[in-house]
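Pasting a structure below so you can have a look.
Of the protein chains in this complex, all but one are displayed in their positions.
Just so it is clear, A, B and C label the chains in written order, and each chain counts residues from 1 on its own.
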Amino acid sequence: MRKDKPCILRVEDVTMQFGGVVAVNNFSMEEYEGEIVAIIGPNGAGKTTAFNVITGVYAPTNGRVTFDGRKVIENFPRGKMKKGYLGENAGKYTDHLEPTPDKLTALGMARTFQNIRLWKSMTVFENVLIAKHMKRTSNLFSATFGGNRAEEKRQRDEADALIETVGLSDVRDEPATSLPYGKQRRLEIARALATDPKLLLLDEPAAGMNPQETVELTRFIGEIRDQFHVSILLIEHHMDLVMDISDRIYVLDFGSMIAHGTPVEIQANEKVIDAYLGVTDDA
Amino acid sequence: MKKILALALVFCLVAAFAAVAYADNPVVKIGVFEPQSGDNGAGGKQEVLGMQYANKMTPTVEIDGVTYDVQLVFADNASSNDKAPTAAQDLISNGVSLVLGSYGSGVSIAASDTFLNAGVPAIGVTCTNPQVTAGCDVYFRICFLDPFQGTVLANFAKSELGASKAYCLAKLGDDYSGGLCNYFIDAFGKDNCVYEQFPEGTSDFSTYITNAQNQGCDVFFSPVSTEAAAQIIAKADTQALGMPILAGDTWDSNVILNAAKGTDVRICVTTFYQEGANAEFDAGIKEWINSDATALANNGGNDELAAVTVMGYDAYYVALEALKAAGSVDPEAVLEVLPGVTYEGVTGNIAFDDIGDALRDSAFVKECNTETGVWDFVTVATVG
Amino acid sequence: MKQNEKKVSWISFLLVLAFLGLVFWLDQIIKPTNKMYMLMTVLQKGSVYALAAVSMNLLNGYTGLFSLGHAGFMLIGAYTYAIFTIPSSARDTVYQYFDAAIRISFPELLSNSMGSAGTVLGVAIAVIFAGLAAAFFGYLIGLPVLRLKSDYLAIATLGFAEIIRAVFQWQKLGPITNGSNLLKNFMRTSLFKLKVGDTKLVFSTFVPVLIATLSIIVIVKLVNSTYGRAFKAIRDDEVAAEAMGINLAKHKMISFTVSSFFAGVSGAMMAMVLSIAQASNFKAAMTYEILLMVVLGGIGSTSGSVIGSFLFVAASEWWLRGLDSGKFLGIEAPGIFRNGFRLVVFSVIIMIVVLFFRKGIMGEREISDLFREKKKAKGAAR
Partner (left out) sequence: MGKTILPYIISGISVGGQYALIAIGYTMVYGILRLINFAHGDVFMVAGLMMVYMAAAMPLYIAIPLMIVLTVLLGFLIERVAYRPLRTAPRMSVMISAIGVSYLIQNLALYITGGLNKNYPSIPWISDRVHVLGLETSRVTIITPFLTLLLVVLLVLLINHTKIGMAMRAVSLNFETSQLMGIRINNVISATFIIGTFLAAVGSMLFFTNYPGVVPTSGAMPGLKAFVAAVFGGIGSIPGAVIGAFIIGVAESLIKGLDTILIVNGTITEQIGFATFSDAFTFVLLIIVLVFKPTGLFGEKTTDKV
């Protein structure tokens, strides 16, 4: 716990309902600066949905997200949802704040994707460079007519430095999709880092990796936190990785949070074990 | 497989390029700038028939003491204003001495600048819109103009048909029908006219017929292309239009006769020529049309003469006169003498005024006989 | 690496300059009555379509927005250019059925005070005006339609182009648009001549080629800028682009508006090359043709679009003409080689490209990439 540090992310009572299905139910969590926090849970527990709410892909049906001391997302059941809302805390929130993902990225949130989403037609270098686009100060005309040479050069240098840091220099000019899986993951993380985030959200970073790669990734994530001074929120299935690097863990099952605590606490939690072993009512 | 395909494609293009170069012929070339496809394709083909027949009758011309073979060079302007300049350029690059055409005013207007730029004279055959020759020193024409035709038609509608309210239908963006309607309305009186335009590609004319009926009109003026005409006539029949249809020279075509035969629609048109005015010519051209399968097909399958065919015939001889007078095959020389050229044609005496328009002061009015499917002569109309 | 880049851009610059010089020279020696004038027609029309195709490619190829509204924006450009360059003496002849409402002609206005330099400037202003008008409408149309996805966007933009066409043909707007009738007598390529001393210099082909070249250079610069990279990111993966801080709505709108601007410019060029402007010419079929040019050259390649358009125009207007007139490759078969056969052969070629050579001529590469690849290969050999 690093509760002495300021809170970077606070999620309050977030409920996400699709039609009549409640995918995330009244989920709350917080993360403090410099922490690595993991959200775990069986398949279909609503982890990715929660992630998509935090990053602005979906607007929550109800609840609030505060980032870096600033309220960024808030919603309450409106329109058709007003009648059909199945969750709790209706009426607690009254504001409507629904930024697009790019706005949140501009505030300092950056993410990776479960099913790697690199820009296919571009090289490793370009993938990182484009993520710098957000940081531009040039307008359309100065950019087109070469009035931003200095900025362009600075961005290129920064991108190169970043590629160097994450150890992809040898494949700098290769097409991004020609890389082996592990390196693609690494590139996706580098791309996210290029936006200079305060909080890095990793959606199953170890998915599809062999144990060797997973070990490397675990070390890599730790290094990133220290080197770039970012907080990290991740979803993961690989328990080794989660238990290894997480400061705290939140466990979701059927959309609701069933436990949270340090890795040691979670490992001992009955509910968590049941959820993972799939205890059924008639068992 | 792919490579072979690619090679074949490249080969075709290169070979085609090589084939562009062709040999010169010691002949005088007359460009035929006419629509062979599109809305006015049928009309264009009929106009060309007259030129082809004339070319068959008089295949040579004596210029400055030398006998030249006359070669007709064709370019299809596809009844489309945006294809017209390229088609015109095609003729010019082919080295024609002068150009005949086109059927349909829009394409002529569109191409006028191309002819002007190259200094190649053009003789309009049945393009009646004033804009064809206005401001274009190289464009001449042997037909009457829309202000004249519109007035004739309006007078005819008032006095002969006893109409007091007219429904005018033109095609959007078509200079011929739009122009003619405009001059008709000017002469008929704006307050007594309902003017509507249908967009290109319209096939449902029933609504326009209903509009005319609902607004209590008593003459239906629609000088549109023959393609639309056939459909208007069919609908007028099934919906019992109940008023005569009036149109300009384009409707003087057997397309109309075929469509109107057996219906009870009354159709009157103004035109340049009445079959029977020159029996010898009529017999000759009919014999030729009947003997030539392509010509017969181009004339719509029978030997009923369209006025535009006769106009095409006359235009060819005007061109020969101009060549003779110029004493040269050079377009510039032809252009110089063209204003002074006169010719006594089948459709009457042809001479040009200052602008390059024909000095014509009369039009034939014909009515379709729906039982026999031929044109009946009604009157010769003049304005004055 | 850096040096190579510089070298490539220098070579490109010199090549462009040489090309412009060649066109200028051809303009002086090939007269309209010359048999080779078809070459000039192809150069003129080719540059119109090249710019149209490149601007469409900016949208369809680089930003991944499948828009079919190009003809509509070209129409706006053509009309704006035409309306503002009709000399006052010809205004009433052109608007024969209407009382013209707009009576400003930029070239005329400026030539009164500045002579022939004023005419040139006037034409330039009218062309830019044409682009701005198209861009303005592009912006307005973009507001509702850019939220739509792939084929819905395509059909909505197609619909807007049809609506624009209908509005411009509306009788009630006659005093501005001349109703559905054509506009003519404005500043057109055949008037682009200059008397210097005793020699008459002709710019009929040079001007459209120059406008297209300059415009395409601007588009290339844009595509290679940070904004262009953002467009490509949107094309490759919209979700990732948004997650990396690229504002989708804003960047799509920039791409759409810029594309409309240059579509408008190409429309203005179309008007000056054809010497007429008429709404009924700007049908969906025109958009389809431009799209096929883009496909022919390779979606996502600017040089591909340019090559594709020139090939398209040259093949359909010039090389394959024999297919229509009875004699092709020395074979005479009037029964088969008759009117329309050219277009059949042509569309079969297009279908073959679409089905079997999906990447088109250039794929996503550029001509300059070919240089680079060679260099790279050489470097590797060493």
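Methods note: contacts are C-beta pairs under 8 Å (C-beta built on N, C-alpha and C of every residue); 3 or more make two chains touch, one makes a residue touch a chain.
From a predicted model like this one, the values you see are computed outputs, not experimental measurements.
Contact with the omitted chain, checked across B:52, B:151, B:182 or B:197, is made by B:197.
If you put the hidden chain back, the residue from C:52, C:110, C:156 or C:202 that touches it is C:156.
Annotation: of C:145, C:246, C:270 or C:361, C:145 touches the absent chain (contact as defined above). Note on the undisplayed chain: of the listed residues B:159, B:214 or B:372, the one touching it is B:214. Only one of C:24, C:97, C:136 or C:346 touches the absent chain when the whole complex is considered: C:346.
Contact residues of subunit B toward the unshown chain are 36-39, 41-42, 45, 78, 172, 194-199, 201-208, 210-211, 213-215, 226-228, 230-231, 234-235, 237-240, 258-259. In the full complex, subunit C makes contact with the omitted chain through residues 60, 66, 144-145, 147-148, 150-152, 154-156, 158-160, 162-163, 165-167, 169-172, 180, 239, 284-285, 288-289, 291-292, 295, 299, 338-341, 343-344, 346-348, 350-351, 354-355, 358.
Here is the rule we use: only the chains that are shown with their structure count from here on.
As a whole-number value, the distance joining the C-alpha centres of subunit B and subunit C reads 33 Å.
Shared interface positions of subunit A, i.e. residues touching 2 or more other chains, are not present. Those residues of subunit B that touch subunit C in the complex are listed here as 2, 5-6, 9, 12-13, 15-17, 19-20, 22, 36-37, 74, 76, 80-82, 85-86, 89-90, 92-95, 106, 109-110, 112-114, 116-120, 130-131, 134-135, 172-175, 178-179, 182, 195, 197, 199-200, 331.
Contact residues on subunit C toward subunit A in their complex (touch as defined above): 218, 221-222, 225-227, 229-230, 232-233, 235-237, 239-249, 254, 258, 300, 364.
On the side of subunit A, the complex with subunit C involves touching residues 55, 57, 100-103, 105-106, 110-111, 113, 117-122, 126, 129-134, 136, 138, 140, 143-146, 148, 152, 155, 191-192, 194-195.
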